[in-house]
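Moving on to chain A:
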Amino acid sequence: MLSLHHYLILSGILFSIGALGVLIRRNAIVIFMCVELMLNAVNLTFIAFSRYLGNIDGQIFVFFVMTVAAAEAAVGLALMIAFYKNRESIDVEDINLMKL
Partner candidate 1 sequence: MPEILFFSLVAGVAIISSILVVAMRNPINCALSLIMTFFCMATLYVMLDAPFMAATQVIVYAGAIMVLIVFVIMLLNMRTETSKNYVHGVLVSCIVAVLTLFVISGFLAKSPLTGATGNMTPELITKVGHTELIGQAMFTKFLLPFEVTSILLLVAIVGSVILAKRKL
Partner candidate 2 sequence: MDYILSLITFIPLAGVLLLLVMPRNNAMLRGVALGTSLVTFIASISLICEFKTIADYQFVENIPWIQAGSFQMNYHVGIDGISLWLVILTTFIMPIAILSTWTAVEEKVKEYMICLLLLQVGMLGAFISLDLFLFYIFWELMLIPMYFIIGIWGGKNRVYAAVKFFIYTMVGSLLMLIAIMYVYFKAGAGDFDITRFYSVGLDPATQTWLFLAFALAFAIKVPMFPLHTWLPDAHTEAPTAGSVILAAVLLKMGTYGFIRFAMPLFPDATARFTPLIATLAVIGIVYASLVAMMQEDVKKLVAYSSVAHLGFVVIGLFALNQQGIAGGMLQMINHGVSTGALFLIVGFIYERRHTRLISDFGGLSKQMPIFATIFMIVTFSSIGLPGTNGFVGEFLVLLGGFESTLRPWTIIASSGVILSAVYMLWMFQRVMFGELSNPKNQVLKDLNAREIVIMAPLVVMIFVMGIYPTPFIDKMNPSIDKLIAQTKRNQVAPVAAPAGGSAVPVAPAMPSPPLGGHAATGGDASHSDMPAGHPALPPGHPAGEAK
């Protein structure tokens, strides 16, 4: 029987992969996509719990997460474009104003 655990483990795997991507990639857009991946993993958890606990609140949260993700996409991509205009690159290693 398909249980909550299945979903949660899948979600954990996806989350870990997303996190790995965030940590190892240099391309800002790819990192951004990995963040989206992590968000999705969380969404999956929300919905799974919502289903198994019979509580709709989780799904509403997913809704909000999506909104945030959309807003994030808009602003984040705008930032990247702005940065690219400036530096001709969106390599995160070039975002190093704080470096000594």
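Keep in mind that, in the parts below, a residue touches a chain if its C-beta (ideal position, glycine included) is under 8 Å from a C-beta of that chain, and two chains touch if they have at least 3 such contacts; residues count from 1.
Candidate selection criterion: all candidates are chains of the complex that A comes from, given by their letters.
What you see is a predicted model; the values in this text were computed from it and never measured.
With chain A as reference and 1 or 2 as options, the touching candidate in the complex turns out to be 1. Contact residues of chain A toward candidate 1 in the complex are 1-2, 4-10, 12-21, 23-27, 29-30, 32-34, 36-37, 40, 43-44, 47-51, 53-57, 59-60, 62-64, 66-75, 77-86, 90-91, 93.
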